[in-house]
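Yeah, one chain of the complex is gone here, protein chain that is, but the others are all in their spots.
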Amino acid sequence: MKPAPFQYHAPTSLPEALDLLGGLEDAKVLAGGQSLVPLLNFRLARFAHLVDINRLPGLDRIYERDGGIAVGCLVRQGQAEHSPLLRSACPLLPLALGHVAHPVIRNRGTVCGSLAHADPAAELPAVLLALGGHVVARSAGGSRLIEAGDLYRGVLETCLEAGELLEEAWFPRLTAGFGLLEESRRHGDYALAGVVRAGARLALFGVAATPILADPADPSRGFDPSPDLEASAEFRRRLVRSLTARVLAA
Amino acid sequence: MRVNGQERRPPSGGRRLLSDYLRHDLGLTGTHVGCEHGVCGCCTVLLDGRPVRSCLLLAVQAEGHELTTIEGLTAPGAPLHPVQAAFLQEHALQCGFCTPGFVLAVVGLLADNPQPGDREIEEAIAGNLCRCTGYASIRRAARRAAAAHREDR
Partner (left out) sequence: MSSPWFGRRVPPREDERLLRGQGRFTDDIPGPAYECCFVRSPHAHARILSIDTSAARALAGVVAVYTAADLPFGAQDLPLLIPHPSLGHGRTQRCLASEVVRYAGEAVAFVVAEDRYLAEDAAELVRVDYEELPVLIGLEAAERATHLVHPDVPGNRAAELLQEAGDVEPALAAAPHRRRLQLRFERGAAHPLEARAVHAVWDAAAARLTVHDSTQSPTSIRGGLAVLFGLPESSVDVIAPDVGGGFGPKIMLFHPDELLVPFAAMRLGHPVRWTEDRAEHFTAVNHERGQRHQVEVGFDDAGRLLGLDVDFTHDAGAYTPYGVILPIITAASIPGAYRLPAYRVRFRALYTNATPTSPYRGAGRPHACFVIERTLDAIAAQLGIDRVEVRRRNLISPGQFPYEVGVGWQDGNRVVYDSGDYPRLLERALEMIGPRPPGAHIGGGLSLYVEGTGVGPYEGAHVQVLVGGRVVAHTGVPSQGQAHATVFAQVVADQLGLTPADVDVVGGDTRRFQWGVGTFASRSAVTAGNAMHVAAGLVAEKARRIAARELEVDPADLELVGGEVRVKGAPGRSLPLAAVAVLANPVRYAFGGGTEAATQFVARERPGPPLVGDEHPGLEATGYHSPVGSTWAAGCHAAWVRVDPVSHRLDILRYVVVHDCGRVINPLVVEGQIQGGVAQGIAGAYYERLAYDAEGQLRNASFMDFLMPYATEIPEVLIDHLETPSPLNPLGVKGAGEAGVIPVGAVLAAAIEEATGLAVSEMPLWPQRLEELAAAGGHEPA
């Protein structure tokens, strides 16, 4: 379980990183690596180039902008979980982070890395979606804003293009009327099904190829949950209904 | 990079995992490798004081950072680190393969949170697998270590 060969790049400035990402064929961003490196070690994924962004300055900031909170692409999950700013202005994100794997993983894993990895059973993409946040994708040619609703395309698939770095994520301020509940086999596992409530919006995770928005009054309608070893479609629907009722009642 | 307070030569290639670098290049074999996909926690080390999985880091990524492995908690022959001592007192190990990872996870917890509650202690040890003990003794050891840490302060 050793990664296949790749060329390693450790740029020390954002322009350098974007030049590498734009210029190299088959390059992958390495941030926290908590999802990527297992795939590399299993040789389920391989890339000609890894561009390690961990040495880029200034991208580990959590700051206020545009009435919400921006989280830079080197903000570790543990850092965000304990951020006083997030805890006061967007406590849903720290709450969700408490469900992401384990503290040791969160010490290294990044918020934006989880968003970009696009695991359909992960908490953070659903949080971004429920809140109606966005991400900023930057390339050598400039930057663009991608709304949460447009980001996810499929299992482990986003609309980020080759050459783009997910530079930061932005979460709207929300201090009441939120919650997250999930059902997982073991503490810290990816969810069999999960629900995120942000005000009147409800997002689901673990039940479809991407996180999806659902009708709080009838949350299991309008999608066809994917069955797998741990849960059938019908079981997932039932979990969604139950979790939704609980998250709305909380 | 500094490992256990000592400056160490950089790793030879970009793709070498930190766990392999520590074990086979530096001979620090107290860091164990149980799954190489970040689940078991046997390979936990401290990176700038925080526990991380060394199987999910490339060795080159640790350059410029401070690493502590189980061997760095206390010098050979010196008294055990209080967390190690708590594990000894509770017989919180059997085969000992997962043990360094658990110890470092608890050391990391106490560095971050000097007065953890039972829930936080449980959370801190819940990212590591042990196949021998059934965790009861590890839980007791972690609580004992936390209590000792509180008293020391």
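Order of writing sets the labels: A and B. Residues in every chain begin at 1.
In the analysis below, a residue touches a chain if its C-beta (ideal position, glycine included) is under 8 Å from a C-beta of that chain, and two chains touch if they have at least 3 such contacts.
Just so you know, these numbers come straight off a predicted model, no measurement behind them.
Participant: Which of A:Gly33, A:Gly188, A:Pro211 or A:Pro225 touches the chain that is not shown?
Facilitator: A:Gly188
Participant: I need the residue numbers on chain A that touch the omitted chain, in ascending order.
Facilitator: Those residues of chain A that touch the unshown chain are 1-5, 38, 42-43, 183, 185-190, 192, 229-232, 234-235, 238-239, 242.
Participant: Using the document's contact rule, name the residues of chain B that touch the chain not shown here.
Facilitator: Per the touch rule, chain B residues meeting the hidden chain are 15-16, 20, 23, 27-37, 39-40, 42, 69-71, 73-74, 76, 80, 84, 87-89, 91, 93-100, 103, 122, 125-139.
Basically, only the chains that are shown with their structure count from here on.
Participant: Starting from the mean Cα coordinates of chain A and chain B, work out the distance between those two points in Å.
Facilitator: Here chain A and chain B have centroids separated by 27 Å.
Participant: Inside the complex, what are the residues of chain B that reach chain A?
Facilitator: Within the complex, chain B touches chain A at residues 14-15, 17, 20, 36-38, 41, 44, 47, 50-53, 55-58, 60-61, 105, 108-109, 123-124, 126-128.
Participant: Which part of chain A faces chain B closely enough to touch in the complex?
Facilitator: For this pair, the touching residues of chain A are 1-3, 5-8, 10, 30, 33-34, 37-38, 41-42, 50, 52, 54, 78, 101-105, 107-108, 187-188.
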